[in-house]
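Left out: one protein chain. Kept in place: all the others.
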Amino acid sequence: MLYREAGQFKASYATDQQIFPIRQDRIAVAALTALAFVIVPLVADQYWLSAILIPFLIFALAAVGLNILTGYAGQLSLGTAAFMAVGAFGAWNFVLRVPGMPLLVAFALGGICAALVGIVFGLPSLRIKGFYLAVATLAAQFFVVWALTKFNWFSNYSTSGVITTQRMEILGFAFDTPRAKYFLTLTVVVVLALAAKNMVRSSIGRAWMAIRDMDVAAEVIGIPMLRTKLLAFAISSFYAGVAGALYAYCYLGTVEPEGFNLDLSFKILFMIILGGVGSILGSFLGAGFIVLLPIFLNTVARPLENLLGLSLPPGLMSNLELIVFGGLIIFFLIVEPHGLARLWQITKEKLRLWPFPH
Amino acid sequence: MATAARKSGDVVLKLENISLAFGGVKALSDISFDVREYEVRAIIGPNGAGKSSLLNVINGVYHPQQGTIMFRGKQRRDMDTHEAAAQGIARTFQNIALFRGMTVLDNIMTGRNLRMNATFIEQAIWVGRARREELENRRKVEEVIDFLEIQHIRKTPVGRLPYGLQKRVELARALAAEPSLLLLDEPMAGMNVEEKQDMCRFVLDVNEQYGTTIVLIEHDMGVVMDISDRVVVLDYGKKIGDGTPDNIRNNQTVIDAYLGVAH
Amino acid sequence: MKSVKSALLGLALLGVAASAHAQNEQFIPMNGYWVGPYAAGGSGIFGGFIDYINMINARDGGVGGVKLTYEKCETEYNNARGVECYEREKKKGPTGATVIHPLSTGITYSLIDKAAADKIPIISLGYGRTDASDGRVFPYVFPLITNYWSQNTAKIKFIGMREGGMDKLKGLTIVNIYHDSAYGKETIPILDAQAKKYGFTVKHIPVPHPGNEQGSQWLQVRQIKPDWVILRGWGVMNPTALKAAAKIGYPRDRIIGVWWSGAEEDTIPAGDAAKGYIAAGFNVAGANFPVIQDIKKYVYTKFKGEMEDQTRIGSIYYNRGVVHGIVTVEAIRKGQEKFGKKPLTGEQMRWGIENLQISEARLKELGATGFMQPLKVSCMDHEGGGAVKFLQWDGNKWNAITDWIQPDRELVRPMIEQSAAAYAKEKNLTPRDCTKEAPPA
Partner (left out) sequence: MSFFFEVLIGGLLSGVMYSLVALGFVLIYKASGVFNFAQGSLVFFAALTFVGLREHGFNSALALLATLGVMIVLGLLIERIVLRPLVNQPQITLFMATIGLSFVIEGFAQLLWGANVRGLELGIQDEPIEQITTYTGMNVSKFDLSAAGIAALLVTGLALFFSRTRIGRALRAVADDHQAALAVGIPLQQIWGIVWAVAGFVALVAGLLWGARNGVQFALTFVALKALPVLILGGFESIPGAIVGGLIVGASEKLAEVYLGPYVGGGIEGWFPYVLALVFLLFRPEGLFGEKHIDRV
């Protein structure tokens, strides 16, 4: 009875086309935003902020980016981490080389660098589809990491190729505590997630989905294949790039090209598959799941290990973690191939009817 | 039906000596025919006669090896899908080509994508032109939805709809583009009598109310003879007949081809 | 608020909260890796480290009556997880995490700022930031014993010794085969500087990660026909390199590896192809040292050992773990001298490490004579040693073939200071004045 849209009549198309048309959703989103901006910073300690919430938000942003490309536009990519790397190194170089460069502008420029690289590696998508394209995006993955390692200019000739982010300051306010970094990350992520939501419910989003669902029909309608696909690559890479910049600035503080390896790309792909392909909400759910699961397994495993004594082989818990992680992924795919977002949708549909059976 | 009474205008589309082959297989050989403004033009023929290929040539999905296409006064070697759409050609497909992951409303809205000019940045911020365009086009789409009587399924994902309704949604998507030339590939295939009647009514209404020229592939001879102004008959990629329904009905080659194929 | 928070945490941390910490304990996080491509190194090193801690607890009842506790956290050699482990572990124990061994250059880099803010010292034994040897700029980072640049100069010295004098280096050609990564690239500048100084030619050949295919690199070696090859490998790259060298017939006793290329894990998979191969090391292999025997006696006879496969006790990685244990425990001892026999805080621990001295005599007491080199850390010098021993693989085990060979400090130190100064400038740090630091107690 609580989650009901009955009685909420739309008097105009404008109200019907709101970002969250159902009143309860609006309330929930508002409450969640308030929670994230007000309550969490008050309650969460440093561990939660800097080890869980910040990476969660950053990965969610990268997942939103990948979801635009893979979930909405239907182009499978295995190179997300590379675009994150471009964003991180791009932003860092802009701050380093342009005096007085505002931080947020540097993030955006880093994202734009990633978008340009994304367009280049998106070009083959016109001819190549499915797994051929997926494997082809690995070219981006390996090439970008190689180039960042190889050409020392990108890391300002540091011997190791590692970059350490500069002090973060916006309008004189220093972002050097976990809480401040959390605020910055949260703001960027919320703004970009809303923008993504707006895009996918506009004509560009419909064009992406049309290409995903049936490209020939989309072309016949007059959706330009080249522009639409490349735009998906560009915007997706922009999101990944900004996420990469945040990853460097707000999370790790120091990054090296190899940190943006294939494993990271897979991790983000996992997020959208488990969270829900073609769902902005799913990107967040998936990111939460993938960030929290290993930590949860680890925090459960270690005390268990102590409890059972040292007679266990040392690698046991680590290996079990890996097995359980992989097993749970398979389990979730089998139980709900459309991801957590679909699970949530089903719950909502049930809630609409609750407490009546029909 | 009083088809003869209806005004048919100038030739808007003219195909001349079109030949199309895939690898070594000839799909169309030396086909010529024209379409006049405001008319309902049917293409008939047995399975594999090249009917769908012909539609695909008209709106640029296939590029013929030979021949020319004249559309709205412009002669060309082949069509480009995007150009075709921009010039006002819309179509439906034999095997429904809806966007299965999207709702009915979104599917129909894609039909108006060409009319939405807001940049993705405006759309991301959802202000000004982007918002205005969404609303204006939504209004148009709602007209189409009312016209085809599918208000009740507006928010349903198309994948969940029964076949007949899917066909109707596909027509809606094509109509949303406000086309001047509408290509319909077996719009009534697989429908029951009632659904067919509905569909016939819609096609004729479109033709009459909006003045849309219609090119139609259909197997149901009754329907074809009823609603079309002129008919082209294909067999094995060749044109074997062209004329009014009455002409075709009495054309010996056509009768042979049909009887020969049927049994 | 507090209760909401603890409820949230409690949910995730489950049993952790339940085990109340006794007060007279000092906590050391063991954030390592027991799975993945580098699990052999991670499990070996943390095996030796943990065994040593357990031995100290069992034999001596801890350090000065303070029991040492630890908890493992799996980092998978991944920066993000390494940071999470660090954040999770840093508040545990009565005085929090008191020292951290990231065992990954990437994780070390990611922790430098955080650890300094949390006042938890980082010990990076034989990895991490080379320029952190300058303690003025990096008060909380200790790349103890030796760093990549030092070992590289020692390698050139070794080559000089083999050639019959440093003047004989002139005109030689040395190929540097390196893992194409931040880690691999680190020694390129120092090699170039040395090439200039001694007049040899150096050619750098990168091997792309993971390095399981090196045909083209070694064909290049075959074409160049170098006098020596320096191997800066990691993981599977090492045995593959040795195999590839055998394939082109390049003599293995002219290949000199770094310590991450010089463990049993690097040679055994190469089989006969590894015979004669030489690597630098800052600890030796072997289980005959009293310290290892004590571990066996106090830990393994009680079935509490970390190593499932006990043949690995005394291996290079295992012994390196014991070295981790020795420097950590000795630093605690040093700290207790000044701050009293109680659990140290991270800050006090930092002082202990910075004033750590392990003399030859002390090594003897520890049962580790010849096991590792004597150490003298200071505010200026966070490396404290710098020497390496060269070990040769005879097909079954690593044998030391030299004594401790000192690095070329005149060459290395200015480069370190220059690099550290650049870092300080970039980060807007004021280096400490070491003359004002508290002298050793």
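Order of writing sets the chain letters: A, B and C. Residues in each chain are counted from 1.
Please note the rule applied: contacts are C-beta pairs under 8 Å (C-beta built on N, C-alpha and C of every residue); 3 or more make two chains touch, one makes a residue touch a chain.
Since the structure is predicted, the reported quantities are computational estimates derived from the model, not experimental observations.
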Residue of A:Ala14, A:Val105, A:Ile323 or A:Leu353 in touch with the missing chain, whole complex considered: A:Ile323
Given A:Pro21, A:Pro124 or A:Pro303, the one touching the chain that is not displayed: A:Pro124
Contact with the hidden chain (one of C:Ala117, C:Leu219, C:Ala361 or C:Ile401): C:Leu219
Residue, one of C:Lys247, C:Lys304 or C:Lys338, that touches the chain absent here: C:Lys247
Of C:His209, C:Arg252, C:Arg350 or C:Arg413, the one touching the omitted chain in the full complex: C:His209
Absent chain, residues of subunit A that touch it: 70, 76, 124, 127-132, 134-136, 138-139, 142-143, 146, 149-151, 216-217, 262, 266, 269-270, 273, 277, 313, 315-316, 319-323, 325-330, 333-334, 337
Those residues of subunit C which, in the complete complex, touch the missing chain: 34-40, 42-43, 180, 204-210, 212-213, 215-217, 219-220, 222-223, 235-236, 239-240, 243, 246-249, 264-266, 268-273, 308-309, 312
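Keep this in mind: only the chains that are shown with their structure count from here on.
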Chain contact graph, described as a line, ring, star, complete graph or other shape: line
Per-chain Cα centre nearest the global Cα centre, belonging to chain: A
Chain located farthest away, centre of subunit B as origin (C-alpha): C
Chain centre separation in whole Å, for subunit C relative to subunit B (CA means): 72
Mean-CA-position distance for subunit B and subunit A (Å): 41
Averaged-CA centre spacing for the pair subunit C and subunit A, given as whole angstrom: 35
Numbers and ranges of subunit C residues touching at least 2 other chains: none
Residues of subunit C touching subunit A in the complex: 1, 4-5, 8-9, 12-16, 18-19, 33-35, 39, 43, 46-47, 50, 71-74, 78-81, 83-88, 90-91, 105-106, 109-110, 112-114, 129-130, 180-183, 185-186, 188-189, 206, 208-209, 303-304, 306-308, 419, 423, 426-428
Subunit A contact footprint on subunit B (complex, rising order): 59-61, 81-82, 84-86, 90-91, 93, 97-102, 106, 109-114, 116, 118, 120, 123-126, 130, 133-135, 137-139, 142, 173, 177
Residues of subunit A touching subunit C in the complex: 42-48, 50-52, 55, 146, 149-150, 159-162, 164, 166-167, 251-259, 263, 292, 294-296, 298-300, 302-307, 310-311, 313-315, 317-319, 321-322
